[in-house]
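Removed: one protein chain of the complex. Kept in place: all other protein chains.
Letters A and B mark the chains as written, and numbering starts fresh at 1 in each.
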Amino acid sequence: MLEERHDFKAWIYLLPALILLIVFTFYPIVNTFMIVFMVDYDFLYGDYAGWTLTGNIEAVIGHRQFWPAIRNTIIIAFVSVPMSVIISLFIAVWLNSIKKLQGTFQTIFFLPYVTNAIAVGLAFAVIFNRDYGLFNYLLSLFGIDPINWVAPGAEWRFSMIALLVFITWNGLAFKIMVFLSGLQSIDKQYYDAARIDSASRSRVFRKITVPLLSPMIAFITITSFIGAFKEYTAIVGMFGEQMGHRGQLMTIVGLVYEALGEPYTAGSVSLAASAAIVLFFMTLLLTVFNMWVSKKRVHY
Amino acid sequence: MSAQNNETTYDTRRQIIVKRVVRYTFVYTILTFFALLVIIPFYWMILTSLMTPDKIASPVPVMFLRFRDMQFGNYYEAMFAPEAPDFIRYMANTVLVAAISTVGTIITTILSAFAFARLNFKFKELFFLLLIATMMIPGEMFVITNFITVSRLGWVEMVGQQYHHAILAMTLPFMTSIFYIFFLRQTFKQVPDELYYAAKVDGTKDFQYLWKIMVPIARPTIITILILNAMGTWNAFIWPNLVATRPAFNLVSNGLREFATAIEFLPQEEYIGQQMAAAFVITFPILVVFFLLKKHIMRGVSRSGIKG
Partner (left out) sequence: METIEIRLQKLTKVFQAKNKEETVAVKDFDITIPAGKLVGLLGPSGCGKSTTLYMISGLLKPTEGRIFFGDTDVTDVAPEKRGIGLVFQNYALYPHMTVRQNIMFPLENIKMEKEKALERAYFYARLVGIDHLMNRKPVQLSGGQQQRVAIARALVKEPRVLLLDEPLSNLDARLRLQTREEIKRIQKETGITTIFVTHDQEEAMSISDEIVLMRDGVMQQKGGPQQVYDEPTNLFVAKFLGSPPINLFEGEIKDEKVIVGDAQFGRAEGRKDQEVIIGVRPEGFKIVERSSLKVKVDYVETIGRDTTLIIDKPSDPKYSKFDPEIAGPDQHENNNHVDEDVDVDEDMKRLQEEGSIEESAPEKKETFRAIVDADHRIQPGDEIKLSVKPHKMFLFDKETGELV
């Protein structure tokens, strides 16, 4: 009765999800892996001209934009993630220390999470406009000449900076939210005890808040890295599907969709799959690294 | 605060107040600064959407607009002008896709979360672990094959795509979500087992128990899932971009992006007002939903962070 198994009944409940998962999740994992090893795969009929072990991988690595894409992806991840994690941690701590207007601030900081990256990306493009954007105007107050950030002809480094500002801005909301709820779940007793021991505020932050929050910081950092590896929509929102001037902001995922956008070109789908596999292994590496670190480092 | 000579000295009342004022001034100032950074893009969007081309092109940016200077015509042109993209249509498409995929998602999610939380079956742990593991895999892995699948089903006609094909292609792959199953299972698990036993003793069937007891108890979580899923569809870009081949079947994000691409090499200041108007039109419903259902959304998001 209670401890009995209800195999049949359980699978009936699971059936709708299961069918969808098999078709749209499990099968694709296998299939995408297989496409990587197929020569000139035809996506509509499934024909292919034979097998290749490394042909498609070589093709993607040899792609004109592969190394720039790797470079961009890594820069985006290693700049925007630490910046947004640190900023949002501080904002969360400050937010947690006030009572009045806490809800209002919380709501404001959360806005970027719910809004459309394409729409806001366009607004950022306007702000970073060379001729009449707000950002160049602010720089001009410091005597800096107008810079072309986003328009065709923009230099890579400037486009990258503008993109990083947008991505960091976009990533704050979720992190502030999670950190704040983490802070609110920390037992007040720790803080009371620290006060009785007359610990200074910065000491409390370093010795109590950060260690107690460390599992959450680790979790957020790792998921943000994975998210940053997959950056695409924000770039399209701000710079268009060309991924910046002459594709200079191309990322790995950008390569996937660029190739998938021309599925009739021979080998294109296999190229997309290979790029996805590269992304998959980057993510996997990070996850394994994270598991290794969190075993050693997370404070409790 | 311990003094050098080991004597404890106490702050005077005045010192305490001064310290507190300094501290709070600092905290509120810095929070306000960051809040402004967050708001400026939205403000700029609205501001620009109400500007005439000459104001937009002004080298010293216009920071405020008087009401009589506001150019509401931008909204009219963005929405209704014959040569502008058909945003009304895109919104209708998006609402339809969001509704279908959300209803589908919630049904499959409730049923399978119940199985995982409440029923015993063979390979339960193994299957669940498998699901969790797939959450680690980047979505692009699925997207490629799913694109192939819907193409082979004949739903992505490159020419003359049929509406119901586009809708099917945009919804069906998203009618279940491992993350939401996991999320709802957590909530279901918190319902005490005794409730189930009590219901059993009273002769309640499993499905009745799920429907009459579990679902009402888990209502806040279910609402959160509904909202997050619907908002996700509203903001969806990549997948519809791949499978909706006719402009008329665009979702809002795709329509907006196409508009921006179309004007890229035109004199921008002529169109940026309309573009921002369109951007705000598709942002506005999300903001309304957000302010109405703030609690559900924020709670859902902060919890999803904790649970991992």
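Please note the rule applied: contacts are C-beta pairs under 8 Å (C-beta built on N, C-alpha and C of every residue); 3 or more make two chains touch, one makes a residue touch a chain.
Every value quoted in this text rests on a predicted model; they were computed, and no experiment measured them.
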Option touching the unshown chain, where B:27, B:213 or B:263 are the choices: B:213
Selected residue (touches chain absent from view) among B:39, B:198 or B:288: B:198
For subunit B, the residues touching the chain missing from this view: 192-195, 197-204, 208, 212-213, 216-217, 219
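Here is the rule we go by: only the chains that are shown with their structure count from here on.
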Geometric centre distance via CA averages, subunit B-subunit A, whole Å: 15
Residue ranges of subunit A touching subunit B (in the complex, touch as defined): 1-7, 9-11, 13-18, 20-21, 23-29, 31-32, 35, 43-44, 46, 87, 91, 94-95, 97-98, 101, 105-120, 122-127, 129, 131-134, 137, 152, 169, 172-174, 177-178, 180-182, 185, 198, 216, 219-220, 226, 229-230, 232-233, 236-237, 240-241, 253, 256-257, 260-261, 263, 269, 272-273, 275-277, 279-280, 283-284, 287
Residue numbers on subunit B that touch subunit A, as the complex places them: 1-2, 24, 27-28, 30-31, 34-35, 37-42, 44-45, 48, 56-61, 107-109, 111-112, 114-115, 119-122, 124, 131, 134, 136-149, 151-152, 172-173, 175-176, 178, 181, 197, 200, 206, 231, 234-235, 237-238, 241-242, 252-253, 256-257, 260-261, 264-265, 268-269, 272, 275-276, 279-280, 282-283, 286-287, 289-291, 294, 297-298, 301-303, 305-306, 308
